[in-house]
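Note that one protein chain is taken out, while the other chains of the complex remain in position.
So that you can tell them apart, the chains are marked A and B in the order they are listed, and the count of residues begins at 1 in each.
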Amino acid sequence: MSGFALSRRSLIAAGIGGATLAGLGGLPAAARDLRLRMFWWGAKERAERTDKVNQLYLSSHPDMTIASETLGWTDYWARLATQTAGRNAPDVLQMDYRYIFEYARRGALLPLDAYVPKALNLTDFSPAAVDSGKVDGKIYGVSLGLNSTAMVYDKGLIQTLGLKEPVWNMTWSEIGDLAAEVTKAAKRDGFTGMEDGGGNEPLLEVWLAQRGKSLYTAEGKVGYDDKDMTEWLAFWTDMRKRGASAAPDVQALDRGEIDSNLLSLGKVAMTFAHSNQLVGFQAINKSKLGLSTFPDGGQGAKPGQYLKPAMMWSVSAQSKQAEAAVQLVSYFIADTEAGKLLGVERGVPASSAVRNVVTPTLDDLGRAMVDYISLISDKVGALPPPPPRGAGEIQSVLRRVNEQVGFGRLTPADGAKQFVTEASAVLARG
Amino acid sequence: MVDLGTSDEISPPRDGRRHALLYHVVLCLASIAMLYPLLWMLASSFKPDSDIFGDASLWPRHFSLAAYWRGWSGLQVTFGKFFLNSLVVSLCSVVGNVMSCSLAAYAFARLKFRGQKFWFALMLGTLMLPYHVTLIPQYILFLNLDWVDTFLPLIVPKFLAVDAFFIFLLVQFFRSIPRELDEAAMIDGCGPWRIYWIVILPLSIPALATAAIFTFIWTWDDFFGPLIYLNDMNSYTVQLGLRSFVDSTGKSDWGALFAMSTLTLLPLFVFFLFFQRLLIDGIATMG
Partner (left out) sequence: MADTLIDAPASRQALAAAHAPETSWRESATGYLFLAPWLIGFFGLTLGPALVSLYLSFTDYDLLSNPRWVGAANYVRIATSDPKFSAAMHVTFLYVVLSVPLKLAFALLVAMMLNRGLRGLPLYRAIFYLPSLIGASVAVSVLWRQVFAGDGLLNQALKLVGIHGPSWISNPDTALYTLVALAVWQFGSPMIIFLAGLRQIPKDVYEAAEIDGASRSQQFWRITLPLLTPVLFFNVVVQTIDAFKAFTPAFIISGGTGGPIDATLFYTLYLYQEAFAYFRMGYASALAWVLVVIIAVFTALSFLSSRYWVHYDG
């Protein structure tokens, strides 16, 4: 008897529950002609600027809607991977120079060559800028901002200490000397002139390029040998010994983000980052910051740095509105009004027409970034060979090996051997 | 008559004043140690961004409420909407979880049925699988049901007793209730449903309150589920909203993050204060 009552009661409960749940599911979206989904990483400012551009675009395309999503860097990739795996990827997505190879080669992105020049206006892009979005010869990403590696340094502090500011033609040893001087002059506990760059992959990449090598060969193997790596690790060991660069247990605080960077933590005066991060750094540093290049290779060295896209727009291969998506992308990078709204928040505009219109409207920080790009434009080299499949892991291998050397668990020579072996294994695994 | 204690304040400790003082001192010191990180966060929410990391003191040099304003209305969606969303999700989860888990726990703890041990082992097994790997298949499942970008993937599983932790918790509590009470009710003619409703549930109010508190807090603090199922910023929950203040590659708004983090603790605190009375106060006396 009670069993029967139970089932009736639970049926009613289920019915009510079901109705509530359906209501919670939300009202269906009003039917529209065209709906594009756009996804990017960034914080509030980028979201505001992007939304303004979208509004402007919609004012001339009233039959469309743009649903935008944004997240921080780490969360972005987790959600994007999940959505792509579930075949629910957004139409327009922001891509990074490192990840684009992974996504493009696995067929997640749409090749855009067919859309140039009608739907996708790249006329004011330099060939290098166009190439920077190519994977295996096809265009998969459109550069949203020119960027390069850069040293961000504490201008205010160095000037106060009466020392020379770093300049573009200072070599590695000169930068090391300067860092040691800064450490001595600053006399602060736990403070050194520069960070420990041994575990910094972009820095290693520049150094290798200066000696005519690279991170990867065109065949997808490592582009350096034990000797190179020994020299690299030994240099940084020497820097640490001289007090020019940060001690290992200080460097380990750096988790690869602006807010945990040693410059932001007040532990160093010079850090190795990217030029478009200047704004982010200045926001949390009271002292005035400046931009300079990575150390110069000296006489006879090849150019080390190259222009890379800070970030790119890509279109998902799964998109059902590819044409409309590409047109939206084109608007972002070629329209001067859009360019003015975006500013240099994502990097220096790649289109020269947009750049010319935007530069006069910038503040000091923005202008510093543009000036930096102009400064290095004639000093950069070509794009290096692209990362092979699985190469993303090597950055953490380098970081860990440098820590092991730093904490005294490996000599530079042993560390070099281990790094080369592990990196080769990673690439072999794919 | 069984008197199971109904008040927070029992008669003064028999040890006398000195012991009470000692306890208070120990508890006070421990409280400070426990709270220090949170106090630092509270202090930082009143500091300008450039001071937060440079200045370790607990007292802000420049006191300002700017971070609270920025945090509340600074994003494209006011933070209040995130609170509302979180409330909806968490409260529904509490209802669903307590209902479904107590039903399942009663079955495991009190009833006999074929295959009971087998299902119990499986239930425990579901506790052991890390969620990262069932993530993608579940996402695809919800995608096919067209539930993505709604609250449904976050709430419906709670009504299906997906959280084995609570089933297990309630099983342990149910099993420690004397069987004589069941048997007495049976003699009075109660079937299993009435026993569940009249005997077991009232005696388990501390356990149910515990389950309610935990469910609320854990769904409030959950971010991975909302991360992948809630695309539209208008439906973000509080944790997702908090993470929008931080972008490791660009400019983050730490003051706003700390300010809003402090605010998000408040409903949790209130919920906890309210429910902890149930935890302690309440077991109906039998009669």
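Here, a residue touches a chain if its C-beta (ideal position, glycine included) is under 8 Å from a C-beta of that chain, and two chains touch if they have at least 3 such contacts.
What you see is a predicted model; the values in this text were computed from it and never measured.
In the whole complex the chain that is left out makes contact with A, B. Within the whole complex, the absent chain has one touching residue among B:67, B:143, B:167 or B:230, and that is B:167. Contacts to the hidden chain, counted on chain B, fall at residues 1-5, 8-11, 13, 20, 23-24, 26-27, 30-31, 34-38, 40-41, 56, 99-101, 103-104, 106-109, 111-114, 116, 119, 122-130, 132-134, 136-138, 141, 157, 159-162, 165, 167-169, 172-184, 186-188, 191-193, 196, 206-207, 209-210, 213-214, 217-218, 221, 223, 239, 242-243, 246, 248, 254, 257-258, 261, 264-265, 268-269, 272-273, 276-277, 279-280, 283, 286-287.
In the full complex, chain A contacts the hidden chain through residues 3, 6-7, 10, 74, 77-78, 81, 84-85, 102-103, 106-108, 189-190, 248-253, 255-257, 259-260, 390, 392-393, 396, 399-400, 403-404, 407, 409.
We adopt the following convention: only the chains that are shown with their structure count from here on.
One finds 37 Å separating the Cα centroids of chain A and chain B.
Within the complex formed with chain A, the chain B residues making contact are 49-54, 74-76, 88, 92, 135-136, 139-140, 143, 147-152, 155-156, 159, 190-194, 227-228, 231-233, 235, 243-254. For chain A in complex with chain B, the touching residues are 1-3, 5-6, 17, 21, 24-26, 37, 41-48, 51, 67-75, 78-79, 82-83, 85-88, 256-259, 264-266, 277, 279-280, 283-286, 345.
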